[in-house]
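The complex is shown incomplete by one protein chain, all other protein chains being positioned as in the whole.
For chain A:
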């Protein structure tokens, strides 16, 4: 069964890398966006297992995003992704899903 992971960032280059990395693993389905409205629309349309918050999201935006996402999916895990599609990604996701 695939784990659906939504990545929300601001940097288009990092978002592209994240999309490639997340979808390179058959057990993960990655959806990567740079726009908060788009992210919320995706959450309204399908079940998400894990949300990764990427770079450039300020504190106010983060609070709003978390509030809106948790209102739609109270049990979804939302974590900060550090490093930008780097060597930390696998560990972060495994830790969150454990």
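By definition in this document, a residue touches a chain if its C-beta (ideal position, glycine included) is under 8 Å from a C-beta of that chain, and two chains touch if they have at least 3 such contacts; residues count from 1.
Here is the rule we use: contacts and distances are computed from a predicted model.
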{"item": "Undepicted complex member, UniProt protein name, chosen from \"ABC transporter permease\", \"Penicillin-binding protein 2\", \"Peptidase\" or \"Pirin family protein\"", "value": "\"Pirin family protein\""}
{"item": "Hidden-chain contact residue, picked from the options A:26, A:74 or A:87", "value": "A:87"}
{"item": "Residue in contact with the excluded chain [from A:45, A:58 or A:75]", "value": "A:58"}
{"item": "Those residues of chain A which, in the complete complex, touch the missing chain", "value": "9-11, 13-14, 17, 54-58, 80, 82-88, 90-91, 94-95, 98"}
